[in-house]
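Here the complex is missing a single protein chain, while all its other protein chains stay put.
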Amino acid sequence: MEIGVAYYPEHETSEQWPIDYKKLQQAGIPYIRIAEFAWSTMEPADGVYNWAWLDQAIALAADYGIGVVLCTPTACPPIWLVEQYPDVLPVHKSGKTVGFGARQHRSYYSPNYITYAIRIVGLMAERYGQHPNVVAWQLDNEFGGETKYDYGDCAKKAFHHYLADKYETIAHLNDTWGTVFWSQHYQNWAQIPLPAPIQSDVMMWPHPSLELEFARFSSQGLVQFARMQERALRHWIGERPITTNGFMFCWGDNINWVDMFATLDVVGMDIYSDKPHEIAFYSDASRSVLSKPFWMMEYGSGAGQLERDMRIIEERGCEKFFLFKMKPFPWGQEQGKGSKELLTLTGEPSFNYGVVQRYTQGVAERKTVKPPVADATVGLYYHFDSSWSYQISVSDRLPYATYVVDTVYRPLFELGKQVDVVYTPQQIKDYELLIVPLHILYDELLEEMLISYVRGGGKLIVTTDIFRKNDANVFLTAVPKLFSALFDWQHNNFVTDALDISQPIVLAQAAGKGKAWLISRDSTLEQWREVLERVCEE
Amino acid sequence: MEIGVAYYPEHETSEQWPIDYKKLQQAGIPYIRIAEFAWSTMEPADGVYNWAWLDQAIALAADYGIGVVLCTPTACPPIWLVEQYPDVLPVHKSGKTVGFGARQHRSYYSPNYITYAIRIVGLMAERYGQHPNVVAWQLDNEFGGETKYDYGDCAKKAFHHYLADKYETIAHLNDTWGTVFWSQHYQNWAQIPLPAPIQSDVMMWPHPSLELEFARFSSQGLVQFARMQERALRHWIGERPITTNGFMFCWGDNINWVDMFATLDVVGMDIYSDKPHEIAFYSDASRSVLSKPFWMMEYGSGAGQLERDMRIIEERGCEKFFLFKMKPFPWGQEQGKGSKELLTLTGEPSFNYGVVQRYTQGVAERKTVKPPVADATVGLYYHFDSSWSYQISVSDRLPYATYVVDTVYRPLFELGKQVDVVYTPQQIKDYELLIVPLHILYDELLEEMLISYVRGGGKLIVTTDIFRKNDANVFLTAVPKLFSALFDWQHNNFVTDALDISQPIVLAQAAGKGKAWLISRDSTLEQWREVLERVCEE
Partner (left out) sequence: MEIGVAYYPEHETSEQWPIDYKKLQQAGIPYIRIAEFAWSTMEPADGVYNWAWLDQAIALAADYGIGVVLCTPTACPPIWLVEQYPDVLPVHKSGKTVGFGARQHRSYYSPNYITYAIRIVGLMAERYGQHPNVVAWQLDNEFGGETKYDYGDCAKKAFHHYLADKYETIAHLNDTWGTVFWSQHYQNWAQIPLPAPIQSDVMMWPHPSLELEFARFSSQGLVQFARMQERALRHWIGERPITTNGFMFCWGDNINWVDMFATLDVVGMDIYSDKPHEIAFYSDASRSVLSKPFWMMEYGSGAGQLERDMRIIEERGCEKFFLFKMKPFPWGQEQGKGSKELLTLTGEPSFNYGVVQRYTQGVAERKTVKPPVADATVGLYYHFDSSWSYQISVSDRLPYATYVVDTVYRPLFELGKQVDVVYTPQQIKDYELLIVPLHILYDELLEEMLISYVRGGGKLIVTTDIFRKNDANVFLTAVPKLFSALFDWQHNNFVTDALDISQPIVLAQAAGKGKAWLISRDSTLEQWREVLERVCEE
């Protein structure tokens, strides 16, 4: 894989640039990722632009053989925009407006924010779209980070449109959500509140259907904003790839990343971890979104075992690997402890500078940057909507992502399995083993696919909570076909009974040429390890 | 006792009703409790009524021999009412208005809420008051649940009236509360704030007298609203009993339940517990409010040991026992884990369905539903105002209810004692033993009664904090008569000294024909067990 690093020319004097570029060149780093938060430097006042520094920084990089991944700066609207249009600011679920003074202080639903964001993106595209040293584009920064959920008026209005599009009539929404419960019938869209919790004396329960739709809406809102940026770029940039730096690792799965990357050219992700199986999972998860090599957009320059980590990531299909970041920030919110990055505060190379240097020399000797990815024999299903259902549950909350990564994936990793993460029924392949954990929401197409997969000879593991609720987060009152088809389950009670069973393997049943296991949702890491070892050996 | 169950005809199609009623009939269940949250179904828009479903559901129940306890639906004002009159919504102590979208979103002090609530109650009374199959009425649902304390403008105005009624002059309030401290003198009622806490950098202490009066006011506000509903019903319903489902168990003692039930016909309570002594305590507490058989309005259908629990409750005077609920809710805030109720999600009988069936068959064979309650030999005093005083204390907070139930009552229960809970001096009877724990607020009549009780031959236990404060939550500066009369206490220092003593029995003294024990307030469960064993044996 090729190495890059985040660099902030606007943080330096132009005299410093050649010194820094030289150090990158000596480390064999051929890419920098720049400009991601530089809006106020590019446009210090409304309609007043300053491109000279960026022109020069990009051009000078070329002199050192360093290509540029250019980022749109939209995660940080400048003070003048916020001051001029207060609706640019999102509203926190506490009801307080998120103020200027950090980052991500923008409502994805504010027409003013969108107008100005797309304007600056368009101007960048026009100016640098055909620049020979701009090799790729990154949209924004970590969409859905601090402020994915917006409880302001613009968001509320957009949410009502979303619901009206989806449910068509308010009666249909009332029926689907069961608003007859507690006299919650709505008469029109505008009456539907955003699910901001009230701290009452005791509790004020959130509505499960409302919450799930708001999670979907909030994911979709970010994706739509990303598409607007993408469209503003395409016209100008030709064949150059567009990505963004997703943060599935840290923000979890608050965005449906399959939706987000559906129209982009390459998957970009950020990972900050020191656990091998976690690094491996998010690498597999990144490659699997578009089923092709991905880019690591941010990986910690201060990582304790960088060499090991890079190997894990490369083996799972990373094509470009960007460290974050070249230097410590002396000031500002991310000054931290002033710890070492590739360089120290005083500009000296750190240990990891040497690690990178040795790696790039090795690549130069190998003369290839293609990632050596093995074919996967195991598929592990990841369902964003089920994860959201569990996250918003009051009585049955489960840490979906942690469960999948630390309880299910970890033994697979330690058994040396190569794993695809499967996000949609269409992505299911002829794996030896397919695991579908915590898929609590019913999906008819997936049900069909699973039945065919097993009958065709596959091994399938599902958990006891599978398909308990419908798409609106409402419990089913009839048993889905999957139970009779795969488990010969003839009871009426569905898996209500199975939920009470404490042994890990509740049912194991051959069906057609394959076999299916129903595993208790409450199984521990050790139990999963035993189950997976046994199933893999069969 | 007779069995009933919560049922929600508005959650079902009318085709489902006969199926469900049949199942109830087969279980021997002669009562359903219905309509408690159905306001928006009864009155889908302002002044637009839909009674057909309720007419039919009640009539059909009669066909299956099932009597109806009809509930007023006032705990859930519909969206149109909230939208039309925003002051219907109460305000949380955080200063945030409690929004529509759950339940209990109503200010007991809003004239608009009261007007509409009493209108719907009156219309129900007129329509169903003489219905032969409506056997009793329940007011509202769990008064004082999520939103007992209201910090809105309507509540504030009402609180000022309450204070003016009680204190007559602002000078009297200033003197009583000691507002000379920290220059807190008020000049008029309107200046008195509600005791919503401010999160200051360090602390912003609540005023003990203000807090206690607000707790009293908030209890009284609920009681007054209940009385309005009661009066709206009486004219129409003849001899049919009126109750409500108190939630002393869960919300604790935030309402003075003696006040609440003073004008009602039967005490109704909800209990959700799996601890035998806790179930027993709240059963005793329920029976003791009016000193006659009570109704259990809600008990969990999914209870793990329902048979045992029913026996405990029945032995303590329960006359009607309503399970909550017939079926799991598939949607809405109480969907929980979709666990089993009397039926499962798919409509199959659960284990507890069989428990109920066997119980009702047994009753049919016994041919009596009269609860077999033994006479109590022990009285345990419960003082709501003292509990509130402890709950609001900053420096000396104590979990009054937990202390009474888990530390004092539990050993009595395990010793097999039959206990009355005593709420007022007038309820004191010739018990062998009377226990008055944590009665920190002085009560002159109670003092007289306790002295007479002991001199007349009773055994009395009080704790070292007894009568330390006056009715305004202000420390007394002279020693109450009780200490000399019962303990021959001649010191001036009152129990300040006793508070420092760590042994459980601080004083034990014969007085007249009886004997009194002063027990350290800080005694543990084990210490209470030993004390009670010893005292009972004397």
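Note that the chains take the letters A and B in the order they are written out, and that residue 1 is the start of every chain.
One rule holds for everything that comes next: a contact is a pair of C-beta atoms (placed from the backbone, for glycine too) under 8 Å apart; a residue touches a chain by one contact, two chains touch by 3 or more.
Nothing here was measured: the structure is a model prediction, and the numbers come from that model.
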Contact partner of the left-out chain, one of A:S40, A:N133 or A:Q357: A:S40
Residue among A:P18, A:G65, A:P111 or A:G336 touching the omitted chain: A:G336
Sole residue of B:A45, B:A164 or B:V474 that reaches the chain not shown, by the stated touch rule: B:V474
Residue, one of A:W51, A:F100, A:W189 or A:Y272, that touches the chain absent here: A:F100
Absent-chain interface as seen on chain A, which is shown: 8, 10-11, 37-41, 44-45, 73, 76-80, 83, 92-94, 96-104, 145-149, 251, 328-340, 344-348
Interface residues of chain B (partner: the chain not displayed): 95, 177-187, 191, 193, 195-196, 198-210, 394-396, 468-469, 472-479, 492-494, 496, 499
